[in-house]
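A single protein chain has been omitted; all remaining protein chains appear in their positions.
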Amino acid sequence: MNTETLIPYVGVVTEITQQTPDVKTFRVEAPGGGKLFEHKPGQCAMLSVPGISEAMISITSSPTNTEYMEFSVKKCGCLTEWLHAMEVGQMITVRGPYGRHFPVYDELLGKNLMIVAGGIGLAPVRSVINYVRDNRDKFGTVDIVYGSRSKDDLVYYDEIVNEWMNTPGFNVHLTIDNPQEGWDGHVGFVPNYVKELNPDLDKTVLMCGPPIMIKFTLGGLMELGFKKEQVYTTMELRMKCGIGKCGRCNIGNKYVCKDGPVFRFDELDELPNEY
Amino acid sequence: MQKMMEKRALELLGDGTVNRVLGWSAGDFIYDVTPAVFKTAEEVQDKFLYNDFCGANLSKYLVKESRKEGKILVFLKPCDTYSFNQLIAEHRIIRENIYAIGVECFGKADEEKLRAKGITGITGIEMKDGTYTVHTVYGDETVKAYEVMADRCLSCKSKKHVAYDELLGSEGEVVEDCNRFDMVEKLEAMTPDERYEFWRGELSRCIRCNACRNICPACTCEQCVFDNPNSGVSQKAAVNSFEENMFHIIRAFHVAGRCTDCGECSRVCPQHIPLHLLNRKFIKDVNTFYGEYQAGENPEAKPPLGKYEKNDIEPGEAGGAKA
Partner (left out) sequence: MKKLSLAKLNDFFAAVAAKETLYLPVNNNVGKAEYKKWESGVEMSSALNTVRSAKDFFFPQTENLMEFKMTGKSVEVFDTREECEDFVIFGVRACDAASFAILDSVYLVDPVDSYYKSRREHGTVVTMACSKPAETCFCGTFGIDAANPAGDVTVWEVEGAYMLRANTEKGEALLASVADLLEDGCEKCVEEAQAKTRAILAKLPLAGLTTEGVGVGKTKELFDHPAWASLSESCLGCGTCTFVCPTCQCYDVRDFDTGNGIKRFRCWDSCMYSDFTKMAHGNSRNSQLERFRQRFMHKLVYYPDRNDGTFGCVGCGRCLARCPISMNIVKVMKTLGGKN
């Protein structure tokens, strides 16, 4: 990790992929090639374009990727608009890695996993999914329930269909909010789909998506008999420093940037409902 | 006066004329009164206070409060009534939802002036016949009320209530010779360099806490330009020392012709910057260039900077500093 915590590295954007109409994935490498730093699945980094702003973005690539890091960014503010407009070869600044990762090195080992994601919420858990694919023997089955507004809004669609669906022990369940021409898959909201799938209670759930999806999926899981100790999520709040000092991303006595962004739901129960 | 106010508050709450009372709530020391909305008779009996330290202008709270259900009683000092009228003129408060009682004011005390006299460790203050007996852990002190009167009250422009539904005490008179432009004249007489030095000396103390803006009854924008990240001027603290000047100058321009000279900006400034002088300069200039005008005096009056007349002064004629 950089010893000067607020001073970033410079990275080069080497590939830009349009994922959906408003999401692009940026591949970032060190100017001389290779990764800027190592990270663990679920961790984040502060991306910045000097003069525009700096924002916390999850690292969507797996740590097992040795060549580059990837960030998937939805266009929704001034920095993200700038990132969406830039071209390959542009340098940006990156600092990190920040935060608590998904416990893939201990608690999740050997477990059957269920990943539940909505929209851009697949980005933070994609890091876990690809980590698990690269360490296939260390984990049990993997169910992925992923939904978005429409087929066009499903991120990593090619990767899902060509790679995840062909991974042994992986079951991918896609859904979109409304029927659409050319879509013969499931239609409906993620929380309902999870209930319909009626997953076995031995699974550990990793969840990320819009707050409303999280709320209703969690409720559904509780009804099915899951315990909060089995369900992890990853949070997003306004951040500036990324190191638990600037004081704005706290939920109660926890800083999302440092103590999160990954939380288990029984831990969130201890915190005030301010997120 | 407090007794009379409390009595009326209880009556009006009791007969359903109003369902809330906006007044001042007692604190730990006699001077640390907090504006508060009282909803029940018990709250009024328990905490309602009116004394020489109730300087806070309550009218701005009506922007929010007059949009709530039911009618609210507000107590207004003479200078507060000008802010009240100005807010009506700008359609920022809903008059029908307010029952305004004017209360007499003979000038408010400034606890900073007690501190400046070296009085500290205050445990209580008795106010009688223009004299304060201040009890402190270091012994009692006696001061005359006028010795610790707030500067803004020493140059009070008007003891007249310009808006009310009911009065407690007399309506009051406009103070003709209030001398409130004395310091402005001194500043005008300075050379540009001297004046620049004066303002740099004052404004360089600014910590960008926004207290002046947030207390100001003329600052009621839904979103302030200084809070808009796209405005280019939204810096919180200055990246270079000139920015705080811009903040205050832009603010003074924005309230020009609308500022009633209530003096709240200077009262709340933690760094004691005489911000009211900027506003008074504009008031004086408006008087000079467009004829005598007092913002808030008459909510029907057309504001001089908000109307056009063929004989309006041309920008070049206004003079200003000659470098």
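The first chain written gets the first letter, and so on, giving A and B; residue counts start at 1 in each chain.
Criterion: a contact is a pair of C-beta atoms (placed from the backbone, for glycine too) under 8 Å apart; a residue touches a chain by one contact, two chains touch by 3 or more.
Remember, predicted model here, so these are calculated numbers, not experimental data.
**Q** Among A:187, A:224 or A:243, which one is in touch with the chain left out?
**A** A:243
**Q** Thinking of the whole complex, not just what is shown, which of B:7, B:144, B:186 or B:272 touches the missing chain?
**A** Counting the whole complex, the residue in contact with the absent chain is B:272.
**Q** Considering the whole complex, which of B:207, B:250 or B:318 touches the chain not shown?
**A** Counting the whole complex, the residue in contact with the absent chain is B:207.
**Q** Residue by residue, what part of chain B touches the chain that was omitted?
**A** Residues 27-29, 31-37, 56, 61, 115-116, 120-123, 136-138, 201-202, 205, 207-211, 213-215, 227, 229, 235-239, 264, 267-268, 270-272 of chain B touch the chain absent from view.
**Q** In the full complex, which bits of chain A touch the chain not displayed? Write them out.
**A** Missing-chain contacts on chain A: residues 1, 3-8, 10, 50-54, 76-78, 80, 87, 89-93, 236-238, 240-241, 243-253, 270-272, 274-275.
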